[in-house]
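With one protein chain held back, the other chains of the complex are shown just where they sit.
Up next is subunit A:
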Amino acid sequence: MKLLTEEKCADTSVTLCRSCDLVIRKRALPSSVRALCPRCHTAIYDAPYCSLNGMLALCLTALIFFVPANLLPVIELHFLGSIRTTTIFEGAMAVANQGYWVVAIAVLTSAVIAPGLLLLSVLSQILIIKYRLEVPFFRDILKRLLKYHGLLSQLTMLEIYMISIFISVFQLRDYTDIHLEMGTFCFAMLFLVTLFLQREYHLEHMWSLLND
C-alpha cells in the first residue's frame, strides 16, 4: 500500500473510509453484503444492485400515492355528533396558526416537502440517465440533484410520521371515537414504496453513472 501514488486515484481498487480516513482495498462483494471499515465499522460500500427500471417503477408508484396521501384526510374524529378530519398539511397549519411556526416548518418539511422533492429528484435523475441526455445542461442538473440527495433523504421522515399517526389514535381513543381514513392507507403505501425506493437507490452508483 505504500506504493500508492497520486496517479493511483483513478484506480478503483482502493478507497478511503469516510469517517476515519483509513485506506481500504476494495474487494468484490456478493450482493446484499455490505463492507464495513475494519477500524471504525462505518459502512463503506456494497455491491450496487440498482436497476433503473425498477427504481423508475417504484418512483412513479410513490408519486401516484403522494397526492392522495397529502390531500385525503388521515384521521377522522367523532365527538358528540361532530366529525373532524385532518390531513398532514392541516396538522402543520393548525400548529402554525397558534404561533408555533418553527414546529409547523419542521412538520411540513419532513413529512411533505422533503419526500416530494426526493421523489421528483429521483425521477428526474433516472430519466436523465435512462435517456442519455448528454447535453451539458442536463449533466449539470444531474450533478446538483445528486449533491442534494443526501440532505433530502435525511429530511424525509415518512416512517416517523406513520408511527405518529398510530400513537395519536391510541392517545385520543380514550376521549373520542377515532377512525383511520383513506389518507392513512395512501400514506402507508407511500411510506412503503419510498422505503423500497431508498433501499434500491444507491448514491455512489448514480455518481459513477455520471462518469461514464
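Keep this in mind: a residue touches a chain if its C-beta (ideal position, glycine included) is under 8 Å from a C-beta of that chain, and two chains touch if they have at least 3 such contacts; residues count from 1.
The criterion applied here is as follows: contacts and distances are computed from a predicted model.
The protein name that UniProt records for the chain not on display, among "Deferrochelatase", "PqiA family protein", "TIGR03943 family protein" or "Hydrogenase methyl-viologen-reducing type delta subunit", is "PqiA family protein". By the touch rule set out above, subunit A reaches the unshown chain at residues 1-2, 4-6, 8-9, 14-16, 18-25, 27, 35-42, 74-75, 77, 79-80, 82, 84-86, 90-95, 98, 100, 102-104, 106-107, 110-111, 143, 146-147, 150, 154, 157, 160-161, 163-165, 167-168, 170-172, 174-176, 204, 207, 210-211.
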